[in-house]
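The complex appears here minus one protein chain, its other protein chains still in place.
In order of appearance the chains are A and B, and numbering begins at 1 in each one.
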Amino acid sequence: MVLSEKEARPVGESKPRLDAREKVTGAAVFGDDIQFGNALLHARILRSPHPHARIISINTEKAAAMPGVKAVVTGEDFPGYIGLYLLDRHIFARERARYVGDPIAGVAATSEVTAEEALDLIEVEYEVLEPVVDAEYGASPESPLLHPRLQEYQVASFILPQANSNISNYFKIRKGDTEHAWDKCAAIVERKYRIPHIQHVPIEPHVAVAKVDESGEITLWGSSQSPFAQRNLIAQALGISQSDMRVIAPYVGGGFGSKAGVSMESLAVAIAMKVKGRPVKLLLTREEEFFTAFVRQGLIAYFKMGCDENGKLLAMQNKFYWDAGAYTEYGVNITRASGYSSTGPYEVPNVTTDSYCVYTNHPVGGPMRGFGMPEMHAGLEQCIDELAAEIGMDQVEFRRRNCLRDGSILVTGSKMHPTGLLQCLEKTAEAIGWGHKDEPSAANKRRGKGLALMWKAPAMPPNAGSSAWVELAEDGRVTVGVGGQDLGQGVFTVAAQMAAAALGVPYEWVHVATPLDTRYSPYEWQTVASRLTWSLGNAVVNAAKDARKQILDMVAESWDEEIDHLDILNGMVVSYKSEREMPLKDIVIYGLPKPDDQGWIGGPVIGRGKFMPDYVTGLDPETGQGERAVVHYTTGAQAVELEVDLDTGQIAILRGASAFDVGKAINPEMVLAQIEGGFVQGMSSALFEKLDLKDGYVQNPSFVDYRIATSSDVPDGIQAMIVEVPQDDGPWGARGVGEHSMVPTAPAIANAIYDAVGIRLDGPPFTAEKVYLKMLEAGVVK
Amino acid sequence: MNAYPKLPEFDYIKPDSYQEASQFLASHAGEARPFIGGTDLFVQMRDRTCKPKYLVDIKGLEGMDLITFDQARGLTIGAGVNMNRVIADADIRDRYRLLADAAESVASYQLRSRASIVGNICNASPAGDTIGACLLLDGVLNVFGESGERQEPLKTFFLGPGKTRLQPGDIVTAIHFPLPPNNMKGSYIKLGRNQLSDLAIVGVTALGYPESSVESGYWFKLALASVAPIPLVVDRVGEIMGHDPISEASLQQAAGAAMDTCTPIDDVRGSARYRKIMVRNLSYKALKDVWGQLSED
Partner (left out) sequence: MSFHRISLTINGELERADVSANMTLLDLLRETLVYTGTKNGCSAGECGACTVMMDGEPVNSCLVLAVECDGAEILTVEGLAKDSKLDPIQEAIMEAGGVQCGFCTPGILIASRALLDRNPNPSTSEIRAALVGNLCRCTGYLRIIEAVQEAARL
């Protein structure tokens, strides 16, 4: 519901974060901070040392007999399948280990050290199998099958596994007539890009504590983006009722998608089931964090695109082989999301896309900020630059001519809604000084500028819902209940702002009920997809409006006035007609007397609201065409100016500029902070990050050799800009931006490197070595 | 790679004298290790690549925390002096600037609060940032051992990655540097993946000073990190830079000699090929920088 007519404050104001003070004093409680006392047991996991192996036997006797060991479990104990979109995984591996790190057994003991020692006593016999370590090979008929029973797995209706293959999802776009469009093209670019696996690297590693009491009720505490989804998936896997499980989710020290769905949380629950009554904690080491929870899938992408002599895009042909890892229960949807976004934010009349989700014996690919968009745009936006160059057109002008506008026909045949993409492009190009080149800072440096556009829709089932409640107290202050999590992006703060605006109370009166607790918090699908400001926001607004209606109905009756003459301003109910006023605190618990003083009206006020989009249609499985594939797209642009060091190949990012169309910035400073933070994470993935996989083994699972951006690497300034073209069904027109700012950075940097020294690489990271050796090969240096 | 959540079990020993410490270490050879900051050791222990039964904390021993500079004899840095103190010390900044600069490139301020120059040396990683400066400044280790005190010149100290001439019972008490030649200039260039911090993919330490006994009038020295099993001093550089009046040609020739002398390997941080070329490029840069500083005087 758009409340654009109504006085919006404090929506649109940069209110201070609700949780800042707790965080700066060290008082904020994260998963590993919760105190459980001496009853707490510690879990450690025995993991497969092989990327691919048959599990012949497991002997846990000696481990179980160790003093201090309270439980040893294996896959034998838990036959259920678990998964979000595709049930292809067990809690502990059964029959086969499919990646290095696959959980084989779990131990709970009175100390971490004891648990660790017990792992050494577990005897596992493996039959080592040949691993599949390339997605194209994995997709080919020659490859051994990693999931021979793929066709038997339960699967969401919009995911299309291919029987007797390693392809757990195959998404197609067949739009127009690509085959015959090439002849009409004045220029064609064909490229292959390899995007490596990376990891989210939340500074807080995954942690989960589970306790099962005598009655069988399970409580799970954890660093979690998705308490309700975790409850749902784990309950289903264990064959219990969702209501018999409770998830409590305190502050999250960084998620970026890694703490969505279920990764290691099910292990803690499973082990806890064998030690009734005692809480069991599983805390990942940083090394485990790098590859045993979720990673970002690798991608082999083939692009072919062509345009006419005026630079109008005529055709695109894409093939995406997603190296999705051992289990693709979550990752399958990346295949689909990339498919229905495979043109990038451009209008292209003829499109052929084949997007494959491929099983490999690599770590488990899951949701990571951007959900396939950074990986795809990394190559796509470079091809756009190259195509522009082919016909001698400026890269910004080329994008100006092709970028989406209101009413453009999308890759799925749907229509684009109003969007500020063009504004984002113009503002970004201007901010970076497009067309003007400054002198390099030294003789051994070369300067370059590069730009890239992006788009992304929330990738989720068509019926992902949000709900909220709003409760008032005797002091007139407000508590908002939500099921969406604050990962640092500021959801609790904007929820409070929206509730305050929709109800008519000061922001300072609003408090959000935390920590999230499925027993008390209202349902939220997951905190992913940049969906909360829009979806949870709508639910909060509906709940606040519901509370407001209850209050004004009560007052209207008690004062014998028309409801249209009444309002709530700053916590005060006022009548525009009689000029009577009354503070909320006098109304919201005890009700009001009847006009004749013979009895009472109303009572405790609790508002409730929900939001679930009702208009997402399916897509034709053969063509990927449909009426409305997604709820909306957020679009944006980024540009960088950088220098390449000719002596070493090192890249220094001098400055960045970035604009996103967020519809309405509920809290502008926090939106800018997301734009900056995403830029840096994108920059980090572009320059440094890669899970170095060799024959299925991660060679660099530590900060020593998996480098991320430090304070010394960030540019002097990132000019972040907000564009606001309202979303028709967003609260005050808002749509999300949490993921989007990480998407265009790698191609913007790649394009800038090309501008500086005329070379392109086959994929990130653009390390100094890769840049230098390519410059050597190209004759730029000797 | 299999890092555990916690350190393994061990006994912590805090001796009151060098004698006590040395005797304990000698009589528990193979099971006991001395430590100062522990920043390398604890990481190795958590990985279980190293599981000493006894850790002997020697940093409180007499003189460990002293920096003494004497106009006649030179500089002595106690083994327990942390790198931040070295970086900030006025005498070191004045006469041994190269050492301060190399130390400042190490890791982070927090790590440098605990890491020491001597610790860096005893760890004997070929990637050690400060080792090149210590070698070129003719550092000598004071060692207290079973058979008494002795000196170990750095140039013969390193035997291989992680291997030195130290024997069980040995404790390095300090590192001593003679007075550097007047008007000595230096440069440390470190190639890491991030702008700051990180390990050296390649590290080049160069120094030079006026020297009338050679034709060019200047003596140069160069040491390399991360491109050989031990920190590598390239003697040829001195000969080349000393031979003819210094020119572009001599700089390039010296850089080429450095490249030809080193033997880097391929590893997860970089390829041998790239490292060799970087040795050439960065040696050139470092030598040119030193030459530039000398020319200004």
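Rule of thumb we're sticking to: a residue touches a chain if its C-beta (ideal position, glycine included) is under 8 Å from a C-beta of that chain, and two chains touch if they have at least 3 such contacts.
No experiment lies behind these values; they were computed from the predicted model shown.
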item: Full-complex contact with the absent chain, from A:216, A:277, A:407 or A:717; value: A:717
item: Contacting the left-out chain in the complete assembly, out of A:84, A:97, A:670 or A:734; value: A:670
item: Hidden-chain contact residue, picked from the options B:46, B:95 or B:185; value: B:46
item: Full-complex contact with the absent chain, from A:10, A:202 or A:571; value: A:202
item: Sites on subunit A contacted by the missing partner chain, in the whole complex; value: 16-17, 19-30, 32-33, 35, 200-205, 251-256, 285-286, 487-490, 669-670, 672-673, 676-681, 702-704, 708-712, 714, 716-718
item: Residues from subunit B at the interface with the omitted partner, ascending; value: 3, 5-13, 37-39, 42-43, 46, 55, 57, 82, 84, 107-111, 113-114, 194, 196-197
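Here is the rule we go by: only the chains that are shown with their structure count from here on.
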item: Rounded Å distance, subunit A centre to subunit B centre (Cα mean); value: 45
item: Touch list for subunit B against partner subunit A, complex; value: 1-6, 9, 191, 193-199, 268-271, 273-274, 277-278, 281-282, 285
item: Residues of subunit A that touch subunit B when the two form their complex; value: 44, 112-113, 116, 283, 285-287, 647-648, 650, 652, 688, 692, 699-702, 704-705, 707, 709-710, 712-713, 767-769, 772-773, 776
